[in-house]
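Just one protein chain is left out here, and the rest sit where they should.
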Amino acid sequence: MHRSTSFWTFFLPPSLWLALFFLAPLALVFGFSFAEKRGLIDIVITGTLDNYLRALDPLYLRIFVKSFWFAGLTTLICLIMAFPIALIIAFSSAKWKPILLLLVILPFWTNLLIRTYALIAVLRTRGYVNFSAEWLWEKANAGLNLLGLGDYQLLGERFVPFELLYNNTAVVFGLVYVHLPFMVLPLYAALDRMDRSYIEASLDLGAGQLRTFFSVVMPLALPGIISGIIITFIPALGSFLTPDLLGGTDSQMIANVIERQFKSANDWPFGAALSFILMYITFFALAVRALADKGNRGSGSTPA
Amino acid sequence: MNDRNSESPIIEIRGATRHFGGAWPAVDNIDLDIAEGEFFALLGPSGCGKTTLLRMIAGFENPNEGTIRIDGVDVAGLAPNRRPVNMVFQSYAVFPFMSVFDNIAYGLKVSKVPVSQRRKRVEEALALVRLDGLGQRMPDQISGGQRQRVALARALVKRPRVLLLDEPLSALDAKLRETMQMELVSLQKKVGITFVLVTHDQDEALSMADRIAIMDRGRVRQIADPTTIYESPTSRFVAEFIGKVNLFDAVVKEVLDAEDRIVFEVEGLGELRLPRSRTAGSPMPAASTALAIRPEKIRLSAERPADPIAFEARLEGFAYHGSQSHLHLITEGGGRLSVTSVNSKRKPCESERGKRCFISWDFDDTLILNE
Partner (left out) sequence: MKKLGQRAKSPLEYGRSAWLRLMLLATFVFLYAPIITLVAYSFNDSRRNIVWRGFTLKYYEKAWNNEGLIEAFVNSLTIAFACTLVATVIGTMAAIALWRFPFPFRRAADATFALPIVIPEICMGVAMLAFFSRIGWPTDLIWPFNLGAITIAHISFSFPFVAVVVRARLASFNRELDEAAHDLGASPWQRFQDILLPHLRPALIAGALLAFTLSLDDFVITFFTSGPNTVTFPVKVYSMVRFSVTPEVNAASTLLIVITLVLTSIALWLQNRGNERHPG
């Protein structure tokens, strides 16, 4: 076997597969994003930019803004929640580290749909949260009755369940629930790589823990933070299932609009344009991450 | 060994050059003959091209220019498995998922040696490297030294004409290394085939090899037996690379035919006269050259000695190393020397800094380095 023969033996099958069953479909959608719809199933690629311009329509612009807002808020909450976790794991003993890491990753392996479904079961009107709340309400009322205050109806005439589902809060809650591990892992990796003597030097030179955290740990963990932000933000922005199952009519995100264009509204060119806008955003974010990686390499955490 | 020249060499390298696109060729126009049955060492600092040269003999690299003949056959373009050589790799490359036996048998299996013969030859090889009875062990169940022997047995079982060893001892700890050095030498004498050893460790090369080629920047600087390499280096590079040396720039001041002496003006020392015979081995020293003297060849004395080469010096400092001391001296001319003195007894001038004393050495120990 010659060297180049064996190269093609290995390279050709996966490349052909990728080209045929991945790049070709993407190219098709890319083409559709510049197409016009003529008739029910007739789509002609004309090079028009109308589909992209339509995305600027206030109706859709609002959905874009909302998606960014949801994804951004999710990322922020994840960052705040993940940092202490990552810090504890990175600085825990060799015995605890793999266990804690596993506990963070485990939900990751559980089906996304099932995790979302689990949230529905917990949050719905007849779910466990409201059930517990009702139980507390009854106990509290009984207590008030005992105190002779039962007649004043201080806690309302009857228990009103919290509306925990089918609204924007539920969507962000669900997004955080699903994406938290995405944030913990890169932060952990950055903190774990960090040379501890920087922190010790800061403490030794008289800075407190909080000051050390903000002026030493955060800057050193910056590549990890940027990485975490981007790999949380991208999938959050493209979420379909969470807003679909947990959101109300007003909680639609880009992916839900795309799905509608392809499945019910049957406006493929517009759906294609929207999905490629999502792709462009993804590529932009990945480019930012690559740049941040490049800028931080060497100047950072570990000496050799 | 004396009839070495009468036979044609087992390895014959002519003008071998290999470029990798660096500042200089990894191997630069090398000529080299290695005789049948010789233990030959390629010694040099890392990046000097010794490993590339070895890999060219093995067939993992091919020269851009020049020829390599093994046993009289030009091996250009010949794959490693078609050359009568086998290699012991730096990491040993013992296949981790095969037992010791299967490792050693692998080369016989792929070249379709019948099973019955295979078994016998593997057992012989195991006995040769003193691993009898360990055939069924897995590589992660034996020590580093034993893994190295597996690598040796695996290569030797193929009965190569030449065994190539790429830094075979560098992964072992210092103590084990010493015993393995002796074992390798006796193994080579026993099997009687040519060993070519690549190493960056001068002790290893000096103690094991019949002949050494010192390499630097892709070139061979000197090929000689260990004693010659140490006692008569021909260049500054070799003198400095092997052992410690005191080096001084010098110019030839005049040649005194009547007294058969050459007078050097040596920087830091002053005038130094050497017999002309001292330079007989090498061409007439260039107008500017270098003189060198090994630290252990210098004698110290409190009074001016009668030796023809003697200078007054002052003790600047010393480092005590138990069996010996390293002394740092400054001559009146400002030349700095280090002297190794064996601590068989205490010498008065060695314990006081600033103390004056005399240094002297023999004509024969003065090295004249032209390059």
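Letters are used for the chains, namely A and B, taken in the order the chains are written, and counting of residues starts over at 1 for each.
By definition in this document, contacts are C-beta pairs under 8 Å (C-beta built on N, C-alpha and C of every residue); 3 or more make two chains touch, one makes a residue touch a chain.
For clarity, every value in this text was computed on a predicted model and none was experimentally measured.
From the set B:G37, B:G66, B:P80 or B:G145, the residue in touch with the chain omitted from the display is B:P80, counting the whole complex.
Only one residue from A:V44, A:L59 or A:A121 touches the chain missing from this view: A:A121. Shown as candidates are A:G228, A:G247 or A:G271; the residue that touches the absent chain is A:G271.
One chain of the complex is left out; on subunit B, the residues touching it are 58-60, 79-81, 86-87, 89-97, 106-107, 110-111, 139-140, 151, 154-155, 158.
Residues touching the missing chain, restricted to subunit A, are 1, 3, 6-7, 9-11, 13-15, 17-18, 21-26, 28-29, 32, 81, 84-85, 87-88, 91-93, 96, 100, 103-104, 106-107, 109-115, 117-122, 124, 126-128, 131, 177, 180, 196, 199-200, 203, 209, 234-235, 237-238, 240-241, 245, 254-255, 258-259, 262-263, 268, 271-272, 275-276, 278-279, 282, 286 (touch as defined at the top).
In this section, only the chains that are shown with their structure count from here on.
For the pair subunit A and subunit B, the distance between C-alpha centroids works out to 62 Å.
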